[in-house]
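Up next is chain A:
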Amino acid sequence: MTQAGLYTLAASALAGIGVYGLIVRRHLLRRILALNLLGNAVFLLLVALARRHPGYVDPVPHAMVLTGIVVAVSATALALVLARRYYAETGLRHLPEDEG
Partner candidate 1 sequence: MSVPEPLLLLPILAPLVAAALLGGRARRLGAGLLAVAPLTGLLALAPGAQALELPWLLLGTRLAPDTLARALLALTAPVAAAACLAAAGGYAGPRRSGLLAALAATVAALMGLLLAADLATLYFAYSAMTLAAYPLVVHARTPEAFRAGRIYLTMALLAEAAVLAAVLLIAAEAGNVALAEAPAAVAGHDRRGLLVGLILVGFAVKAGVVPLHAWLALAHPVAPVPASALLSALLVKAALVGWWRLLPLGEAALPGLGAALVVAGLLSSLYAGLVGVTQRRPKTVLAYSTVSQMGLMTVLTGLALLQPAAAPAAGAALAVFAVHHGLAKGALFLGCGLHGRRRGWYLLPPALALAGAPGTSGVLAKAGLKEVSASVAEAALGPLLFILSALTTLLLARFLALAWRGDGGLDPLPQRLAVLALVALGLVLPWGVGLRLAPAAVAYALQPGVLADALLPVIAGAAVAAGAFALRGRVGMPRVPEGDWIKPALLAGVRLGRAARRGWRAARRASGLSAPRSGSLRRSPGPPPGA
Partner candidate 2 sequence: MMAAAYGLLPLAALLTAVATAAIVFALGDARRRQRTFWNLFGAGTKLALVLLMAHGVLQGHTLEVAWPALPGATLRLVADPLALLFAVLSSLLWLITTVYAIAYLEGSGQRARFFGFFSLCVAATFGVALAGNPFTFFCFYELLTLATYPLVVHRGHSAALAAGRTYLGYTLGGGAALLAGTAALYVAVGEQPFTPGGMPAVAEWADRAPVAATAVLALLLGGVAVKAALFPLQGWLPAAMVAPAPVSALLHAVAVVKAGAFGVVRIIEDTYGYALAAELHVTPVLSALAAVTIVYGSVRALAQAELKRRLAFSTVSQVSFITLGVAAGSQLALIGGLAHLVHQGLMKITLFFCAGNYAETLGEHRIDALNGAGRRMPVTSAAFTVAALGMMGAPPLAGFISKWYLGIGALAQGQGWVIGVLVASTLLNAAYFLPILRRLWLLPATRDWPARAGRAEAHRGLLDPVLLTATAVLLAGLLAATPLSPLGWAARIVEQGYPGL
Partner candidate 3 sequence: MAAGGALSLPLAFLLPLLTALVVFLLGARRAPWLPGIGALATVAAVADAVRHVAAHGPQAYHLGGWMPPLGVELYADGLAALMLAMTAAVGLAVTAYAGPYLHDGHHHQEAERFWPLWLVQWAALNGTFLAADLFNLYIMLELVTLTAVPLVAITGDRASLGAAMRYLLLALLASLAYLLGVALLYGGTGTLHLRQVGELVGAGGPAAVAAALITAGLLLKGAIFPLHTWLVPAHSNAPAPASAVLSALVVQAGVYLVLRLWLWTFPALLSPAVGWLLGGLGAASVLYGSLQALRQSRLKPVIAYSTVAQLGYPLLLLPLAAVPAAAAQAWQGAAYYIVAHGLAKAGAFLAAGNIRYSLGHDRLAGLRGIAPELSVSVLALGLAFVSLMGLPPTAGFLAKWQLLSGALGGGQWPWAAVIVLGGLLAAGYGLRVLAMALAAAPSDEPVRRPPQRLPRRMVAVPLLLALAVYLLGVSAVPALRLLEQGAPEALG
């Protein structure tokens, strides 16, 4: 069980949880969190990729992850703002179409 393999395994586990949450949960916050989990899973995978050649670390995936995190953060921020505005406007914690 190499380190990369471990990372990959963890990544897929996270991804599974994320997708599950995104599909099953209706509460907006939970969904946003699920999306973050999913994102982190992908980042984890990239980090794992950086080490696929023993003895040398590929910088490109790291660059990607860094940028990706920035993007993810801003996306999350936007999502949260929207969610709050939505709640303020409607008093709902989930999207109306999702009921029942």
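In this section, a residue touches a chain if its C-beta (ideal position, glycine included) is under 8 Å from a C-beta of that chain, and two chains touch if they have at least 3 such contacts; residues count from 1.
The candidate set was assembled so that all candidates are chains of the complex that A comes from, given by their letters.
Everything numeric in this text was worked out from a predicted model, so none of it was measured.
When you check 1, 2 or 3 against chain A in this complex, the one that touches it is 3. Note for the complex: chain A touches candidate 3 at residues 15, 22, 28, 31-32, 35, 38-39, 42, 45-46, 49, 52, 58-61, 63-64, 67-68, 71, 74-75, 78-79, 82-83, 85-86, 89-90, 95-97.
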